[in-house]
Every structure is written in C-alpha cells, then in structure tokens.
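Working notes for the structure below.
With one protein chain removed, the remaining protein chains of the complex are shown where they sit.
Order as written gives the chain letters A, B and C; numbering starts at 1 within each chain.
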Amino acid sequence: MTDQHSKTKTNGAGGPAMREVRDSVVVRFAGDSGDGMQLAGTQFTMENALAGSDLATFPDYPAEIRAPAGTTYGVSSFQIHFGAVDVKTAGDELDVLVALNPAALKVNLRDLRIGGTVVADSGSFTARNLAKAEYEGSPLEDDTLAPYQVIQLDIGQLTRNAVEHLGLSSRDALRSRNMWALGLLLWMFDRDKQATVDWLRAKFKGVESAADAAVATLSAGHAFGETVEMPTKIPGYTVSRAELKPGLYRTVSGSDALAWGLVSGLKSSGISRMVFASYPITPASPLLHLLARMKELGVVTFQAEDEIAAACAAIGASYAGSLGVTSSSGPGIALKTEAIGLAVATELPLVIVNSQRGGPSTGLPTKTEQGDLFQAVYGRNSDAPVAVIAPATPADCFHVAREAVRLATRYMTPVFILTDAYLASAAEPWLIPDLTTLDDYPVEMRRDPDGFQPYTRDGSTLARPWAVPGTPGLEHRIGGIERDSATGNISYDPDNHHEMTRLRAQKIAGIAADIPEQSVELGPEEGPLAVVGWGSTYGSLFKAVERSRAKGMDVSHIHLRHLSPFPRNLGDLLGRFERVLVPELNAGQLLAMLRSTYLIPAEGLNRVAGRPFRISDIEATIVRLLETERTA
Amino acid sequence: MTDQHSKTKTNGAGGPAMREVRDSVVVRFAGDSGDGMQLAGTQFTMENALAGSDLATFPDYPAEIRAPAGTTYGVSSFQIHFGAVDVKTAGDELDVLVALNPAALKVNLRDLRIGGTVVADSGSFTARNLAKAEYEGSPLEDDTLAPYQVIQLDIGQLTRNAVEHLGLSSRDALRSRNMWALGLLLWMFDRDKQATVDWLRAKFKGVESAADAAVATLSAGHAFGETVEMPTKIPGYTVSRAELKPGLYRTVSGSDALAWGLVSGLKSSGISRMVFASYPITPASPLLHLLARMKELGVVTFQAEDEIAAACAAIGASYAGSLGVTSSSGPGIALKTEAIGLAVATELPLVIVNSQRGGPSTGLPTKTEQGDLFQAVYGRNSDAPVAVIAPATPADCFHVAREAVRLATRYMTPVFILTDAYLASAAEPWLIPDLTTLDDYPVEMRRDPDGFQPYTRDGSTLARPWAVPGTPGLEHRIGGIERDSATGNISYDPDNHHEMTRLRAQKIAGIAADIPEQSVELGPEEGPLAVVGWGSTYGSLFKAVERSRAKGMDVSHIHLRHLSPFPRNLGDLLGRFERVLVPELNAGQLLAMLRSTYLIPAEGLNRVAGRPFRISDIEATIVRLLETERTA
Amino acid sequence: MSHSVLPQLKPKDFASDQEVRWCPGCGDYAILKAIQKTLSELEVPRENSVFISGIGCSSRFPYYMATYGFHTIHGRAPAVATGTKLANPDLDVWVITGDGDGLSIGGNHLVHALRRNIDLNIILFNNEIYGLTKGQVSPTSKRGTLSPTTPRGSVANPISPATMALGVGARFVARSVDINQAHLVEVLKQAHANAGTSFVEIFQNCIVFNDATFADFTDKAVAKENQLLVEDGKPLLFGAERDRGLRLDPATWTLEVVRPGENGVRSEDVLVHDETNRTVATMLAGLEPPEFPMALGVLYRDPAATFDQQVLAQVEPESEGRGLADLLYGGRTWKVGD
Partner (left out) sequence: MSHSVLPQLKPKDFASDQEVRWCPGCGDYAILKAIQKTLSELEVPRENSVFISGIGCSSRFPYYMATYGFHTIHGRAPAVATGTKLANPDLDVWVITGDGDGLSIGGNHLVHALRRNIDLNIILFNNEIYGLTKGQVSPTSKRGTLSPTTPRGSVANPISPATMALGVGARFVARSVDINQAHLVEVLKQAHANAGTSFVEIFQNCIVFNDATFADFTDKAVAKENQLLVEDGKPLLFGAERDRGLRLDPATWTLEVVRPGENGVRSEDVLVHDETNRTVATMLAGLEPPEFPMALGVLYRDPAATFDQQVLAQVEPESEGRGLADLLYGGRTWKVGD
C-alpha cells in the first residue's frame, strides 16, 4: 500500500479465502488517552514481529497528563509500519486507521491515504463526543469519509457482548475495547494472537477474571473478522515475511537502546560505575527512568534539583573516576551550558544526552525536532569544542551511546548525543547483539606519580591523564581558570592561553582520525545529487532515495553520525556531487555547518512542524532538484 | 615612534631646547597594584587630551584584588597612545615604559620596542623585590636592558625629598611616587600639569596636607626633567596636536559610553523606565555600577541572585512595559540562555550586553576575547533567532547601545550587544554628541482593545504589539509553549509551528532592510583583499590597512556592526574582493558565518591570547596574502 | 494608571476562554475556582492583576484567568515577577508555582524573593510530586515515595515549604487546602492584603500520580480532627469539638497536644497564636499528623517595608534632578578648534 505493487491473490492455508497481498502496511490505533492505544499498538507490533515482519513504530501522546475524555487534544495514538520490505520509517500515510472515538477520527483522518480503511467505533459517536471533537454532524453519516473505505462497528457493544458471560460491569467491559480492535486487526493481517494471550495471562496473573475478560474480547474481535456477515466486507491482507538477518530479535525503542548502550559502553570501558545525573523533562525522562532500574549494572541515578546540578554532579562523578552522564532536552541543555564549559576546560569525560524537542523555549515538549545541533556544536561562551554524535534509528542508539562513552573517556571530553522525541519513543526490531563480540575500549586511569602532570597530554589523542582522587601521589588541583599547558596551575600567560585554545580544538579535530570514513548509505559515491542528513530523519531520507532510485533517478543518501568533528573524508565525498540537499527538521543547521566547512552550495529542505519528514516531501524535492539540474 | 617619521628639531618657546618631534607615542605606566598606576595614567591622558592629542588608552589590572606586593601577578598598568595622527589603538609597542618596581619591569619589558625608553625606580630594585619578581640579579646592573635607553632614578628618594618640608612619614611620602613619575613624564612630553593640580586640589579638598604633598611631588618630577644633571640625559619630545573635529570633548570608556547610550536610547524610545538587572561579573560589572548611579535618569538597577534571575527580571520588566536590559560576560550569558529563548518565544524586547572575556569556562576573567559570537547567534535550543550588534570603539558603544534599544523595541526581540574586556575599560576622546539632534524612535504601546490579538503582527516589522499589564481590555496570556500565530493561545498545530518558526526568522532577517548598507571603512569597494572584522579589533584592523595602503598595498577594511542579520549588501560587497581576511580574537567565528552565508573562501587570522591584535601581525598577514596572490 | 470602571465582577468573569486541561479530579480545579472567587470578592480590576507562573501542571494556571498572564520557564516565575514589579509596582502580581517548580529548580529565586520582601503573592501548589512530567518525586515527597526515578523508594528528606520560608526571613507565611474553599479564599485575601512577599502553600491533590497523599488531614472523615486552623490571638485549639490544644513544654522546648480539662490541663495552658512569633510559627509549620494536627491559616505575619517600595524610593527623590546632558557635559571636558 505504501508501495504501488498491491494485488489480490488467492491464499492457501490458514487465512480467509481472499487476502490482498501487500509489501508493507501502515496502521494507526487512535483513541482517547484512557483507551489503551499504546498497549494495543505494542501488542500488534509484537505479533507482527513474531510473524517475521520488519517494522517501525511511532507512539504519539498528548502533552496533557490526562486531558478531559473525548477532546481532540486528549487523543493518543500508536502507529506501526510493517512489512516484507526493509521498513525504515513509521510511514507517511496510513493504510488503516482505527478510531475509537470522534476526536481520534478528527485528529488522524488527514493522515489516511485516499482509499484507505477507517475502522470506527460507531458506538462512541454520540452527540456529546461529536461536540467535544467539534464535529457539526456525525462524520459517519455525512460525506466526510467518502474517499475512504469505512468499517463502522459498535465496538463497545461487541465488547460488552463478548464478556457478557463473565458478569463484568459495563464500565469495566468498555475498558477492553482496545483488545477487541486489536483482535480484529490481527485477523485482518492474518496474525497470530497467542503471544498476546500469553502476555495478558502473565500481566493479569492472580486476577484471572481480568485476564479472562481481555482474552475473551481479543478472541471476539479476531473471530468477528472470520465470521461476520456485514454490509461492509472486512478486507483481509497478507503481508509476507521480511528478509531479516537470522538471529534473535526483540523490539527496541531509542530510549531502551540508549540506556543499554550506555551500560554496555560502561562495561567496555572497564569503569565500575556510571553516575547518571538528570532532572526530569519531556522527552528525556524515560532514559532516567530506565536507568533508575539498572542499579545492579553499576548505574547510580541521581535526580538532581535542576539541570545545572545534574550536569555538575556528572562532572563531579567523572572527576572522581566514574563515568558521568547527564541528560535533558533543549531547555535543560541550555541550562547546562556553563557547566559543560567547565568540563571542556578541565578536560573531563562527560556524556550529554539531548533528547531534542520542539522549540524555542518550552515550545512543543512532546514533539520531535532537530533544533539543537547549533547549541551542541556552537552554544557555549568562548571557543569550547566538544564531540557531537547522533543516532539514526532506535537501534542505532545502542551503538551511538557506546561510541559516546568511548570518545568521552579516550579523549577526556564532553560528548553530545543528539537524539530526539521521535527516536526516544519509536521502536523497531533489533537483532540483539552478542555482547561478547563488542569491542572493548578499556580506560587507563593514571596511577603512577612518576613525572605526573595533570595537563601533559597523550601524544596521539592529546588527552590529559585521568588522575582520580584517592590515588596516592597524584594530588593536584584543576579548575575553570585557564591552566598551564603542563602543570595545570592557573596561568594568565597570553601564549599559554593561545596554545591551550589550539590544543582543545586540535584534540577534538583529531577524533576524525579515530572514526570511520563517511560512507554512502545508498547510491553511488558521486553524481548529480546527494541527500545528506543526520539523526532521526534517517528512515525518511533512505526511503525517499530508495524510491527515487527505483524510479531511475541518480541520487545518493549520506547520513552523518559524527557531527563534530566531521569524518575526515566528508569534504571530498560531498565534493563529488553536483548538488547536495540537506533535509533537516530545523531551519538549516547542519546545512550551515557543511557550507562553512566545505564551501559547497548545499541546499536545505527544512520542515519544523514537530513531526518526522514525509518520505514523499523529500522525494518531491529530489525530483525538483534533478529536474532543475537537467534544465539548468 | 610607532611610525617611522621621528626626527629631532629645535623647539621654539616653552619646552627645553631640543625635543624630538613625534607623530604619536605609546607610554605605559606600570607598578604594583597599590602604586596608583591607573590614577597616573588617567591624569596623563587628561593632560594629553587637553593638549589636543588624539589618544587611546588601555588599563590592565591583575585578576587578584590585591595580590601580595611586588609579585609579577600583582602588577597593574595603564597604557596610553597619543599623538597628532588619528590614534585608533592603544599601540602595539611601547616607546616609554615607566616601571616602579622589578615585577613591573619583568612583566612589561617584552612590549617595549628596541630602542625604547625605560624609566625605572631604582630604589625599588631591592633584593627582596628582585626575588619576588624572580630576577636572579638586578636587570639594572646586567645586560637585560642593553637594547633600551634606561633612565634609572631613585624615585622613592626623590619623592621623599620633595615632601620633606611637609613632615610626612616615609610611608605616606612613598604613596606619591606615581605623582613624581607623572610629573616627569609630563615634562618629557611638554605637557601642562595644571589640570592635574586642579584635580588633586579638588580631590583632597579639606585635607590640604595631602593635596600639598601630591602637588609638591608632581611639581618635583616635572622640575627634575627641566633641571637635572644626570648620567642619563632625559629626552624630551614634541607631539603635536591632532586634527580633531572642533567641538567639546571628553574622554570616554566603553562602559561609560554603553551606560549613557542605553539611557539615551531609553529617552529616544519614550519609555519611562529601564530595569537593568544584572549579577556582578568581571568585566561586566562596571556597567552595573555606573547605571546604579543613574537612578534619576529613569534607571532601576537590580542586583539579582544570579544571572538567570537577572535575565528573567529584565524580561518581566519588559513584559510590564519597561525597557528590560541584562548584562554579563560569557559564563553568565551562558546561564541566561534558556531565559533568552523565552524572550524569543514571547517576543519581548530585551537588550543583552555581553562583555566578552577569555574562556572557556572561567577562563581569563580580566582579559579580552571575541569568543561569544557563536553563543549570541547560535547558542540556544532550537531555532531562536535574535539580533546581534557589536561596538567597534569605546565611543561607538554609545551609538550601538542606542541601536540596540531601537531594534529591541521596534522588533520586539532580544538584541545582543557584544562588547569586551578591552572596550569596557579602554578610553578615547569623544566629541560629545548634541543629544537634541539624535533621532528619536518613540515606541507605541498597544492601547486599543479593538481587534487586539497578542500575536497579530505589524505588516512591515513583523513585530507583535507590546500590550502591557495594566491596560484595560488587553488582558491576554503569553508563554513559552508554542503560540497560535494570531491569538497567542497554546497551539500544538504542526503547520502553525512551522509558520511561527518561519516568522521568527523572517522578523529578524527583515531587520536588514532597516539598517544601513555595509560601508567600507578604508580603501576601495573592490580589489584583491578585504580585511573584515567586528567589535573591538577595529583600531588594529584600521591601522593595519591604513599602513599597508600607505605602503602601496591594495587592501580595504570592512568592519561589521551588525552581525545578525548581516547588512543586506554584505554578500555583494564581499564578492567584489578576491580574498577576504577575517581577523578575530577567537578561533574563527565570524569567519564561519561569512563562509556559510556567502560561500566565500574567507580566511581567518586568529589569535586567542587575551589581548588586542598587534597591528603588525595583521600587516604581516596582509603582506603575505597579497604576495601569495601575486605569486599564485 | 487608569482603570476601567467595571461593574462588580463575578468569579466567572475571571475565567478565560481557554479550556481547562487538567486531569479530571485534579485539585487544581478547586484552587482555580477559589482564586477566581477571591479576585471577584476583592473587586480588583482585571487589567491590574497579573499571574506569572513557571512550568508544571500548576503553572498552566495563568491560561485560565481572564487577567494578564505569563507562563514563563521552569522555576523562574519569582524572578520574572520581580522584574514586573520593579517596572510597575502598582500591579497586583501573583506568582503561581508548584513544589517542583518553586522548591526544586526554582528554590533559590523563591528564597531571594522572600528575603527581599518584594510585594508578590506567591502561591505554591504542593502536591508532593512532579505532575506534568509524570510522577517523579519532588523536594516535598515523603521519604520512601515510589516513583519512576525512585523505584526502590526515595531516600531524601522532604523540605517543608513553610519552614523553609520562615528560615529565610519570609514575613507572611500561610497554608491552606485545595478543597476547603472558604478557608482558602480567606487565606488568599489575607495574602493579598499583605504588602511584601506573601507566601501561601496550598496542599493540592494530584489524583493521578500522588492521590491521597494528604488524606490524613484532608479526608472528610479526619479533617476536623487533624486540622488546626490558626487565628491570631486565638488559642491553638483543634478537633471537631475544639477539645484539644497545643501547649509548650518548656523543659524540652517542644509543643505537645493536650486536652484542656483533662490531667490538670487548664484552658490557659493552651498556647495563644501570635502571628508575629517566628519561633512558634516555625514549630507550627513542622507539626504533622498523626502525632499532631496540620496547622493551616496564617502561621506568620509581620509586615515590613517592601523591596519595590524601597528601591523605587531611592529613585524618586531626585527624579527632577540631573539629565543625561548633565552627565555627559559634567565631567572633565575640553574644547577643540572653534
């Protein structure tokens, strides 16, 4: 459906007689915040994963904790894109929209493709709910839904029917509407429901009646598809297996992967403790919450009184020989600015995770954006270079976190990880890495007092020694006032300051020699057009380039993990393309950096709407650029 | 002496028989922090100004409040460059160094030109003081001073002699050594001492004995030059009058001019009150101190608990219809980052003065640097454009402050003023402007409730209305969450956010239409080389270009006041030069901005040593670039 | 300042047109109603009231008031409000903050507003949790609180907002409860009447993340027994029958609960509330159920000159004095040419 190759064929064993075959499908569950959409979505994801689909998911919550029921701003949704093909994004357009109330329909309908399917709970389209959603009349009765296939079902009533025999109250019964809808969708896509049944049984262990009700509802929804006789025929689809690399898989969100990556990095460094100091803020908090439950893995989490204290505590921890990590999103990172300067000056390891969100200021706290690249690279007083890296996908967060730990400890420097609201909650299947095969990068603390000077640098990395309080004979003083380039004592000497400024810059620039050369994700290493991105736009960019190439366009996709310093071959590589398009969810930040560094007339595609790119927008721009190229 | 045209000629009336004639001279008074060097320097400046010299001064203090006497880090100095020619910097090299103790000699000698004159107080070259200055032997006795003309005098003893008849203690007498040295120098340069005598009498009004002592010492120093018979002959010089525009002059430091400019801007805006909220920090504090004494001019100063509170209080004041101004230097500005984002989001006027100093982190608190341009332009979370301007000279601070007030109130935006430690304390003669001829820019607060919406914009400036609490009928709510582009109510709408992001950027970009086109300071508007600078490097750049041009080199000087947005013709202008050299006291910040904006292969000349550029370093680079040009 | 002459406004005239977006059942609704009622009873003009807040569920408050409102950034409302007041001391400025906003990230601004005694009404909605960010512990959370950041229970000691305010020199400290509208409105009026920083802590129920944390003195069943409603000059008696009271034990310098008429306790033994006694106020602020009742009302009040008055008094006297020109020409000047 997201691609053009859908056709109808007769299916052999298992499902209903006629199922359309699709390469990939985008489904969104939408309902009120209290309707359990995240849960239905997560289970649907799991069943698809078990059925061998590749997939990508994108949950979307309201900013309010519990907005009044039935309102448009109280709608919660969960989108999943799954299929036989390499699925890289949660999908531009919906093929199927499940809407459990009018507000959910109102808010989500614009994303449904023409001809797509709406599954609507007609029982919820009451006058009151319609009014709350600001519908004049019922969209189920006027021509609002004319361009779509509509399956109206009184899911509330069907759910009540399903659990009638269990003697539940109507209120309790209605809580399971999500399970009924899930059951129906599992049927539609010919998916098993056993994993969900098992999960429900485990979840409600001890409360068998609740488990029974949920399972009964799920089964009822599933059975309905099989047996129904209805004015609207319910379509069935076959989405075949993806060709995933063999191995053991799980789904992983960016937050999970980041947390695990940090822990894995900690192990690889050989440092015994991570002090993760943070202050709650959307969408960064989940990382803090996850790590708060990993105490037995050497993680001490500290909810500080504010972001400044969090950054400072992480610095204090690194000073004392732990791995100091701090995390926030834009406004909180802004507050850490001064402290990060101290880490630059004292050359201590520090990992800073920025889960970017819409801004400026409080902005759009739950929405995604790539607006903090400038802040990470340039946003401090004076010349204060740091390393900056960004994950491309939820699973990539694992490796990026490990890389951050490696760079921070090897180069005695702050390292920014720029993730975002999208990556934090989006999920994808993940081939669980064999931890024993990951490269270790053991850290050597300085122990030997002989010839020790706190600012004498390692010849190759230019890092100063990590000399930790408690070590006899290494007593020394460091601080934020400029330091003598060897002894670390306060120095106001002009030439020393010039030299130290140079050394700080050179140390970070030198990282370029220690990271891979920039590769091309897709397409040739030269040509008329390169699409260059960073961070969470990876999937959209990749898909847009893939589709364009499939249509015969000569375009390549380059995706940067390392934003400071850039990979050493980047200038050469970009120089081999006639045009460079830099799509970003900001006003053109990487764009400015590439232009100033390499003096190439790169062009931006900038969308700042709190959401991932649509693949089609990028495709359209590729077409436009290649055409102007031709006609120019 | 700083120029090559020195010669000896017979002088008619007034001074001694033979005085060398010089176009300009650089003198530095140096001594212990307690020796009164700032005072001597200030008076010397005044007498030169009264004698019609153009001049530039540069005081340099130790970071310590009162470092132990005699130490090298306790040395305080005051440099003055004065002359008949257009004096734009405090001078690269010293012609005369007054050193009141060994430490002062030790620290300052490297700046004396070969052949220059040292005036040393030999009485202070005791074993103890020599040791404190880390001299092995006395430099007055070995060949340390061989390359220079040396005038050794026991100034302490001469001072004691001068006040003997007044019955002062030896200790009290020694306090006047600075006056003795000042008297001698006034004689050397054929300057009057009357203004100083008057000033001393006024200062010590009521303590006649102190006044008598100071005047006696001053006169003794002066008389000494006239009458002495000494092994070393004391040279006399004639420095003729500069051709200054006629009018009433005073000397002005950057801090003075900024304070007055802000007040003048306040008057021009018609706003009745300025709330200047700050937190002490070197070198920004003087501005706070000055304004704290201007309460009767409508200025309320507020020493907040920290920089965040200061920025927030200024925002709260602007919200309530005052002019909110906040001020700090790098580390403090870093702390204000989040609050500035709020001002961007709520579109309130805010003037932010950053007195830049050496960094990163605490860095070199008393030393100058241009390291915070990136922070001002790029250093916030998300896309948060603001206006950024920078003064070029102490006097220019006046006009730049006025411009900041104009832009902040007209465009409802934060405006950064990037001054620095050098400008803050450097001084120059200033033709006092006729306040009645300055352009007013009266601010119109919104009063009319009819059709009022807090985010409906002015068609030409794109500014929203300034609607102040207390105004009946305009009650409304604003905040940091993204706002609807008309009503200002919270809006999570994706397209609204995209549009608001665009509007914020366009409003700032639009300022380019409201500021002068970029002019060329010196040289033609096209050619092989432009030297492009900003801020306090003005004098060095101008002089370097002037000298190079005098030597026949084709080079122009362009100096930017407006750094965000750039003047609308800047790209065109720079495009007319084959090469663009961007000297900065940072690692290349304007450089990166020019390269990314205009894609020109501009080159940097970067020196980060806590001091102004030497003119000669820039000249050398100009030569190098023009020569490679020729040979390329 | 010219105020529109308005007919007396009703509480609903202080409600903005924005839909209130707190969770159903949140204590914030009751506080909103109480403040709207307070303003209508105070007969203040709408345009003269300004609500300035930080970030948190509680800090969404200004959007719902038909007055001027500024939803600023996390923890900084007292600082913004200080600037507003220095710009225009005639405004009625209310600061709305939460236990996270006002005591965690914003603790220092609160402290300094209080010590300066700037004329603000600071209303702290204490729900002992971070609501907006989904339930992490705050500086007032009880020890052992389970939360996403303290899955094994919090180990930090909570801060008592009122005690802290008294410790830094606050001159008006009061407490009330979200659901006790009559008491709350009265306390808010007192706060409004006080010149200087009036600090009001409101116990507010977060039904989603910290439900019933104040139940031991707010539950209907126990409220009467466990709330001590203090009044200046009145004995510190409590209980449905007002049969229990507080007495000072001079040996241990502590307060104890006594029943007048029992065990030889006389009515005169019961301490009489003196609003100006900081020591007693501090002890009252520290009492907690179950051993003690929760003290509510104006615990401490001892007005003094406000910061804004004093700062502006230094400005006014000479206002007619020097102009800028005097400054510029007033220094040491010299003439060039002619």
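Convention: contacts are C-beta pairs under 8 Å (C-beta built on N, C-alpha and C of every residue); 3 or more make two chains touch, one makes a residue touch a chain.
Being a predicted model, the structure only gives us computed values, none of them experimental.
Undergrad: Going by the touch rule at the top, give the shown chains the omitted chain contacts.
TA: By the stated touch criterion, the chain not on view contacts A, B, C.
Undergrad: Touch as defined at the start, partner being the missing chain; which of B:45, B:71, B:322 or B:621 qualifies?
TA: Missing-chain contact among the listed residues: B:71.
Undergrad: Using the touch definition up top, pick the residue from C:167, C:239, C:303 or C:323 that touches the left-out chain.
TA: C:167
Undergrad: Which listed residue, B:205, B:293 or B:551, touches the chain dropped from view?
TA: The single option touching the absent chain is B:293.
Undergrad: Any idea which of A:26, A:39 or A:263 touches the chain not displayed?
TA: A:263
Undergrad: Please give every residue of subunit C in contact with the chain that is not shown.
TA: Interface with the chain not displayed, on the subunit C side: 104-108, 111-112, 115-117, 139, 152-153, 155-160, 163-169, 248, 250, 252-254, 277, 279-280, 282-283, 304-305, 307, 310-311, 314.
Undergrad: In terms of residues, what is the contact footprint of the unshown chain on subunit B?
TA: Listed in rising order, the touching residues are 64-69, 71, 73, 279-282, 285, 288-289, 292-293, 295, 301, 303, 305-307, 331, 361-362.
Undergrad: Spell out, residue by residue, where the missing chain touches subunit A.
TA: Residues touching the hidden chain, for subunit A, are 46, 49-50, 52, 195, 199, 244-251, 260, 263-264, 267, 273, 275, 277, 294-300, 302, 304-306, 308-310, 312-322, 324, 338-339, 341-342, 346, 431-433, 435, 468-481, 489-490.
Criterion: only the chains that are shown with their structure count from here on.
Undergrad: Taking CA centroids for every chain, report which one is farthest away from subunit C.
TA: Max centre-to-centre separation from subunit C belongs to B.
Undergrad: Please state whether B-C or A-C has more C-beta contact pairs across its interface.
TA: Of B-C and A-C, it is B-C that has more C-beta pairs in contact.
Undergrad: Can you check how far apart subunit A and subunit B are, centre to centre, with Cα atoms defining each centre and the answer in Å?
TA: 47
Undergrad: Take the average of all CA coordinates in subunit B, do the same for subunit C, and state the distance between these two points in whole angstrom.
TA: For subunit B versus subunit C, the centre distance works out to 45 Å.
Undergrad: How many angstrom between the C-alpha centroids of subunit C and subunit A?
TA: 40
Undergrad: Touching two or more other chains, which residues of subunit B qualify?
TA: In subunit B, 308, 338, 341-342, 346, 479-481 touch at least two other chains.
Undergrad: What positions in subunit C touch 2 or more of the other chains?
TA: As it turns out, subunit C has residues touching two or more other chains at 55, 71, 73.
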